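One chain of protein is taken out of this complex; the other chains stay put.
Chain lettering (A and B) follows the sequence in which the chains are written, and residue indices restart at 1 in each chain.
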Amino acid sequence: MAKVFIYPATSLILSDLVARFGHKPLGAALGIRERIQTAGLESPPLQITPEEPKRGLKYAAVEVPSGVRGRMAIYGPLIEEAEAAVIVTEADFAFGCMGCARTDELILFTLRQSGIPILELKYPTNEEEGIAFVATIKNFLKGLPNGGEA
Amino acid sequence: MKKVRIAQLSCGAEYSGVQKEIYDAAESVGAEVFFPDIALADVERAVKKFGLDVKSADLKLMIARAMALVDGKIDADGVFIGTCFRCAEAAIVRNELRRYIPENSKLSVVSYSFTERTTAGTLLTRMEALTTIARRRALLAREEQTGITMGVDSGSSTTKAVVMKDNQIVGTGWHPTTEVLASAENAVTDALAMAGLTREDIQAVGTTGYGRFLIGKHFGADLVQEELTVNSKGAVYLAGHQRGASTVIDIGGMDNKAISVIDGIPGTFTMGGICAGASGRFLEMTAKRLGVDITELGPLAMKGMGKNVPMNSYCIVFGTQSLVNALAAGSSREDVAAAACHSVAEQVFEQQLQEVDIKEPVIMVGGTSLIEGLVHAMGELLQTRVVVPPYSQYIGAVGSALLASGFVKGE
Partner (left out) sequence: MAEYIPDYVGTVTKYVFVESPSMTPGELALRAYEASEGVLIKETCFGLQVTGEPESVDRLIEEIRSFDPNHIFIKDRGFPPGDPRRCRANLGGARPGYLGHEREFRLLRYITRGLEEIGRREGDETEPAPPVPETKPKLNIKRLQELIATEEF
């Protein structure tokens, strides 16, 4: 089982397919869950405190907006943990955790720099593309070093 | 009391760790923040219709939520727009929505660009103004002072008091703010003496400024109100321009306000207060360095040419250094005074006036409006004749006294 970063990190489709084909999807929910379940200072709604943008300095310089650094504090560690990534580009209507285009650019760049195996594809717009989409993801996951279908 | 409902349009607040600060600021002024409810199809439609093709989905969401408010699909009493400081994409959306909402609805808007260091305290006055506009529209509609009322403005540098009777200013008092209550007492005593009245004659009291809560309690004020709404009201009242659009600029001792006013009620406004280099304080320091009283700085500046003095920084420390260097290099005191005025005006112009729609007349108020050189510099930057109404230095006190007459018994 490989740890596979999914992009958009909030994607139901990618989370489902990665898990369905026997791997662990790394997405936004894991980062948020960790914060929601950790005691500390109250900072609703996501339990992202003003300390998080400071932690995000590891991934983006101080002149980068706080919202980008706060988001990178969630995604940075997940990307470091990832052994592969499945990326759906043109994710222009992924809100909230994925709602900042600048963060999204930085996530993609960081993933591409990391050297892990990456699959990049587009959302299907018809049944034919749906078949290709599922097949491509399945094949990619099967080919991962510690992959193989569960 | 029913809570004022403030619609939040934002990008990045949750991820900057400041959402709680926004909630807290709203709660402390009896308001609640909510997120306008829309569906994905609304977002797609709205972005297309609005025509601003941004990439960030949360900015698209802001646009769609703004349109739902303007279209009346969702009710709100006011709008808070917040995005990350230093994000260009968000700044464009923030600016356009700040313009779009008041132009197409009756909703008042406050906008802010936050960092992870933004606190509820910073947002408080803005939220208070927003709730006041929503809650006290009837009170703010008042255009005439009645009975005998007093207004006290406890500012960061000076404390001002005004006594008004039958729509006339009959007494004024002005003292530097040292100990808040003592300064207020002195200003009130002077104002009453000038009016020939006693405290018993006063039928209603209003307070404003940084010390408004403390002095409000002390004087048993009927109205304790932040300075954004009070100054807007006072400015258009004194300038005789109560109807229609105007812009009020108040360069204060600690922060600056730029308010776009419609019919005496603030539409959009900004408050800046990070840098002392853009404040009255800088001009005070300049006057001190030039060995003149602050009241003489303005006339001195009018005789000089600011551009003869190189100013490399807006910072109060480095800016003062530039002035000192210029003096040492032989610049005239007049030119240095003019350069200081220009520097403050330019900084306010660049950092704040870009955030409100400048509509004529431009009314300058507050103590610094008496510095002729500063008013002149601002007029040059804005390419307009800036209006300085009589009693402009008492603006907060006049606005408070005017609004307080809504509490005179029998009114």
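To be clear about the criterion, a residue touches a chain if its C-beta (ideal position, glycine included) is under 8 Å from a C-beta of that chain, and two chains touch if they have at least 3 such contacts.
None of the values given here were measured: they were computed from a predicted structure.
**Student:** Where does the absent chain touch, in terms of which shown chains it meets?
**Tutor:** The undisplayed chain, in the complete complex, is in contact with A, B.
**Student:** Given that one chain is not shown, which residue among B:36, B:147 or B:366 touches it?
**Tutor:** Considering all chains, including the one not shown, the answer is B:36.
**Student:** Among the options A:1, A:119 or A:134, which residue touches the chain absent from this view?
**Tutor:** In the full complex, the listed residue that touches the missing chain is A:134.
**Student:** Tell me which stretches of chain A touch the chain missing from the display.
**Tutor:** 8, 10-13, 15-17, 19-20, 25, 27-33, 35-47, 49, 93-99, 123-127, 129-135, 138
**Student:** Name, in rising order, the residues on chain B that touch the hidden chain in the full complex.
**Tutor:** Touch with the absent chain occurs at residues 5, 7, 20, 34-40, 43, 57-58, 61, 65.
Here, only the chains that are shown with their structure count from here on.
**Student:** For chain A and chain B, what's the span in angstrom between their mean Cα positions?
**Tutor:** That gives a centre separation of 43 Å.
**Student:** Along chain A, where are the residues that touch chain B in the complex?
**Tutor:** 42-46, 48-54, 63-71, 74, 92-102
**Student:** Under the stated contact criterion, what part of chain B meets chain A in this complex?
**Tutor:** Residues 11-20, 23, 40, 43-44, 54-61, 83-87, 89-90, 114-117.
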